[in-house]
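Omission of a single protein chain aside, the complex is shown with its protein chains in their original locations.
On to subunit A.
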Amino acid sequence: MGDILRLVGKRLGLGLVILLVISVIIFFMVELLPGDIAQAVLGQGATEENLAALRKEMGLDQPAIVRYFDWLLGALTFDFGQSIVTGNSVAAIIGDRFTKTLFLAAYAAVIAVPVAITLGVVVALLRNSIFDRVANVVTLTFISSPEFFLGYILILYFAVKWGMFPAISSINDGMTFLELLERTFLPALTLVLVVVAHMMRMTRAAIINLLASPYIEMARLKGTPPWKVIVKHALPNAWAPIINVIALNLAYLITGVVLVEVVFVYPGIGQALVDAVSKRDFPIVQACCLIFAATFILLNLAADVGSILTNPRLRHPK
């Protein structure tokens, strides 16, 4: 176990370094954008004195490097500064929205991951059958359609024609969990449709890849039924690539929801990001980017650890 802890520690350290590099890039990219923040806040009619006063107040008269470290130290304590537009704390604005995005992503993941793996196992078992091909074509169709398009199609049928689910996912704190699930079903379904294909195809490929192994032939020659050969003998050895694809898709669920949230008017972090970009609210943009980056890194770390843990050679050293 000590080895695994050390491995995890190493990956975690590496993840932190990457996050640091990304923070530098995010901060200075925003810095490079044309325009003056103080000017943007005060508008064209502002006097030089007013501008200077605001710059001083916002710390913009300091050199960039000093402001970077100020920002970074703040970020460590979840203090991302104030919104330029509203003056409220960035953390307060996006914190709540990020939880909502996480909820939507988790909702989609809880459906998508088991469905994808089960489908993957079934198509591996029935490989090259009609079912395999149909599943392939259908999931590929979903993955190749833009998610806003899928979202509108779902709205058209489920909300407008059949009236089963609300078209707009407006939610508030007073709702019960079930109400929440109902309100957010359509955006979650959109996300599920988009991510299932990848995970299903990787599960299928990882399993089929192992079917030529001697231990699979051995299992067959022991009289093991075909479904058991796949579930018991192939799947446990196929986790590593599957977990990696799952992690990538989960990260996509969180960071790629922007369009879906806009389509369903869901008050998540994607909405906040879109609003902030259009209003040049840089502190919010920076904070969102940093959170997305951290999510990606954390999920990939989790995938690495997951692949290690599913490897019996590492779990049970000699």
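The criterion applied here is as follows: a contact is a pair of C-beta atoms (placed from the backbone, for glycine too) under 8 Å apart; a residue touches a chain by one contact, two chains touch by 3 or more; residues count from 1.
Definition applied: contacts and distances are computed from a predicted model.
Student: Could you tell me which of "Peptide ABC transporter, ATP-binding protein", "Alpha-E domain-containing protein", "Transport permease protein" or "Serine-protein kinase RsbW" is the UniProt name of the chain missing from the displayed complex?
Tutor: Spelling it out: the chain absent from the display is recorded in UniProt as "Peptide ABC transporter, ATP-binding protein".
Student: Decide which residue listed in A:Gly13, A:Gly59 or A:Pro236 touches the omitted chain of the complex.
Tutor: In the complete complex, the chain left out is touched by residue A:Pro236.
Student: Could you tell me which of A:Val21, A:Met164 or A:Met218 touches the chain that is not displayed?
Tutor: Of all options in A:Val21, A:Met164 or A:Met218, contact with the hidden chain holds for A:Met218.
Student: On subunit A, what residues meet the omitted chain?
Tutor: Spelled out for subunit A, the touching residues are 211-215, 217-225, 232-233, 236-237, 312-313, 316, 318.
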